[in-house]
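Entry: chain A
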Amino acid sequence: MTALVEVRNVTKSFGGLVANKNISFEAARGELLGIIGPNGAGKTTLFNSVAGTHRIDSGRIVFDGRDITALKAHEIARLGLTRTFQIYAASGDLTVKENIMVGCFMKTGSRSVASARADGLLRDFQLEPLARHMVGELPIAAQKRVVMATAMGTEPKLLLLDEVAAGLTPHEVDATVASIRFIHQDLGVTVILIEHVMEMVMNVCHRVLVLDYGEKIAEGLPRDVVKDPGVIKAYLGERYAREYTAESS
Partner candidate 1 sequence: MEKLKNFFDFRDLPRLDLGIAAAVGLALLVFPFFPFSSFAMSTVIQFLMFSLYGMGWNTIGGYGGQVDLGLAQYLGIGAYATAVSMIRWNTPFWVSMPVGVLIAIAWCSVIGYSVFRLKGHYFAIATIATSLVLKDIFEVWRFVGAARGLEIPATRFSSPDFLHLFFTQDDTYYYIILAFFFIGILYVNWFRKSRLGFQLRSIKDNEEVARSLGINVQWAKIKTYAVAVTFVSAVGSFHACYVKNIEPEDTMSLDISILIALMAMLGGAGSLWGPLIGAGILIPLKSYLKEWLGARAGLVGIDLVIYGAIIMFISAVEPRGVWGIVERIRRRKRA
Partner candidate 2 sequence: AETIKIGVIYPLTGGAAAEGRELRAGAELAARIANDVMPGIDMDMARRGGITSLGGAKIELIFKDHEGNPTLGADLAKQLILDNKVVGILGCYHSSVTKTVSAVCEQYGIPMINDSSTSPALTQRDFKWFWRTTPHDVTFTRDLFELLKGLTEGKVKGVPAVPGDQIKKLVSACEKTEWGSQVSETIEGFAKQYGFIVQKSMLYAAKSADLSSEVRSLQAVKPDAMLFASYASDAILMVKTLKAQKACAKIIWGQNAGFEAPEFRSTLGDDVVGILTRTVFAPRVAAVKKVSGQVNELYKKEIGHDLSGASARAFTGLQTWVEILEKAGSTKPEDIQKTANSISIPGEQLIVPWRGIKFAAAGADRGQNELGSGIIGQYQKDKDGNIVLEIIYPFDVSTANMIYPFKAF
């Protein structure tokens, strides 16, 4: 397995606050990597750094063999690295299908091709009945599926998902897990996801990265990470730790 994305010593600070401190990691082609950590640990910031949403202070990011450190967000997206947003306020005047078509238009200029691809994605993500609805009117679960479908419209090699399971019922989490598996296995996309819903992390991730106060404090298999005392102290709490260790053992 070769690394699809390689993050080397990335540091990003806001004023005095160092949100990412010298973080390094890599994700192999075909991997499903999870990132967890307390609120404000710098997970979203790390996504922003990787996806070029903001400039990093120092460090290097290599994607698919190319140094993308200095590229702009849209250039990075065109190389096949797409991210979703944690707080996505889709208000505007685009319907679900139109939203997905925007993603599809990255790879094609033809309206009929984009439309056909969007139809395919609507089917894949069980959005067909909602195609003509405005995104803002949908329940959160459906919105998150729209976000994922739109991102898949760009045919990425690497997909960064920021808390797509937040606020979902267990049922819906299961559906989301299925969607992510579909993206990962059937479409062969490498996925990095940020999640607080531990059921999901434990279920789908091959490997987990733990951040705290901007630093990487642990990295490893999910079942190992949840036993890490540092992780328990900073993130999981005793109760959850007990639960998950019990489950996985």
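Behind the choice of candidates: all candidates are chains of the complex that A comes from, given by their letters.
Following the convention adopted for this analysis, a residue touches a chain if its C-beta (ideal position, glycine included) is under 8 Å from a C-beta of that chain, and two chains touch if they have at least 3 such contacts; residues count from 1.
Please read all numbers here as calculations on a predicted model, not as lab measurements.
Going through 1 or 2, you find that the chain touching chain A in this complex is 1.
Chain A contributes residues 51, 53, 72-75, 77-78, 82-85, 88-94, 98-99, 101-103, 105-106, 108-112, 114, 150-151, 153-154 to its touches with candidate 1 in the complex.
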